[in-house]
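Only one protein chain is missing; all other protein chains are in place.
== chain A ==
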Amino acid sequence: MASKRVGLFVLLQLVVLNVVSQTSAFPTPTASADDKTVYNRQLTEERPLQEQIAEADSVKAAVQSAESKQPATSKDAEPEQGDDFTMLKSLADGQKSKEAPEGPVKKGDHQYVPDESDSTKSRRLADDYDSTKHGMDYGKYQDDPESFRQVDGTPLTAEDIVQKIANKIYEEDDRGVFDRIVSKLLKLGLITENQADTLEYQVAEALQDLITKNAKNNEIEDMDQESRGEQDDLGSDTDAWETPRRRYDEEDDDEVANNDDDETADEVDRDAEEDVDNSWDKEKEEGNEVNPEDGLQDLQYFPNFYRLLKSLDSEQDAQERETLITIMKTLIDFVKMMVKYGTITPEEGVSYLENLDAMIAMQTKNKLGKSLVVPDISGLTGKNFDEDDNTKSETAKMQKEYENLKDSTKEEQPSTETNQPAKSETYLEAIRKNIEWLKKHNKEEGKNDYDLSKLKDFMDQQVDSYIEKGIIAKDEGDTIKRIYSSL
């Protein structure tokens, strides 16, 4: 009985089961077609970054090897061109050792860019105080009593600069110091050839004076012999010294191969390219002629400053120009000092220098617009950081001045901002920032070098797609591509 009941029960269950399975009432959990279309609807160009880069790779595979050479060379050239701060710093330090020229290459990743928010900036300033890294430079700066400041703290004039260079050459016993400094200045586009020649002459003069003075002090009888002898000692290429004098000989009737002439820059005709000595020749292809575009690239950190310098092209303003250069360097040192003493944070120092260029723009406008009477500010220089009170009162004074200036220029400034950066400059800046960040980023992560050609291909491709979508205009796209290909 029991078994029959069970059997019936089981049978019933089976029947029910079969019926149920046949009707298959349960809906399947597949997504409906509608939902798929909603979520699969492609956005414009929503493809992964890697995919696009990989695509660019496969397209440009053939050209890769040829192109890889280019980036290599451009990478080598770049640090030299771009490393303003190192050059200026080495300038300030007088390039005591041979290491300084190599600095740009080594420190290429720590490029100092005193402009809009560069990632390396604050690091750079901090690095400067790490004596283990750049002990040479900074120690020098600390100990060097002849920093860009006289004893009483007033800024140096152009003459002082000449004096300093002459001193350094004398101490180093190496004429190459001068060459290095001037060639860097030329490359930066801070001085023209004419001014380089002037500088050379002035330094030669100063040096001669120095030698003469020292010779006198040392009670050496035959001064001329000694000076000439010492000059011979000043590096193997005495003809280098001869050359400028020779040049002057050629160009000036009354000129004698004598060091005490009071020639001024005005009188001398300066197209002496043929006579440029070896050291000049070396630097020639790197921009003796200040190509505006090169200069722009180098000075893009201070585009307004560069423009200002350019506007002071005439001979009368040569001194002014020298002074401006001095001031710029002094300011950078100034900021460094302030950071060092903790008066400001590195970030503030950095943002200050960024603002500097904007200030230059403003002040340029002022100068052109109105002749502002400046109170004797030359006394308000070189803050002695130990004397806080002094600093504070000076700052307060200057703050008031600044407020006055600010009011009058308020109207002008916004329009200056809008009009000034040309489109390509803005894009150039942006690209440059990216490249720098990539370099630094890759350095930090231990990779050797970011792949410029890959990036270039990717950017080209993106630019094209953006042009197609109307996000970038055709000429803008060409500009961007051109900038990338010039890297």
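Here, a contact is a pair of C-beta atoms (placed from the backbone, for glycine too) under 8 Å apart; a residue touches a chain by one contact, two chains touch by 3 or more; residues count from 1.
Throughout what follows, contacts and distances are computed from a predicted model.
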Complex member absent from the view - protein name from UniProt, among "Myotubularin-related protein 9", "Defective in cullin neddylation protein", "Carboxypeptidase E" or "Large ribosomal subunit protein mL40": "Carboxypeptidase E"
Sole contact to the chain not displayed, among A:Leu186, A:Val203, A:Leu452 or A:Ile472: A:Ile472
Residues belonging to chain A that touch the chain removed from view: 3, 6-7, 10, 13-14, 17, 21, 26-31, 35, 37-41, 43-49, 52, 115-119, 122, 155, 157-158, 319-320, 323-324, 327, 330-331, 334-335, 338, 344, 348, 350-352, 354-356, 358-360, 362-363, 366-367, 372, 374, 377-378, 380-381, 395, 398-399, 401-402, 405, 410, 414, 417-418, 423, 426-427, 429-431, 433-434, 437, 455, 458-459, 462, 466, 469-472, 476, 480
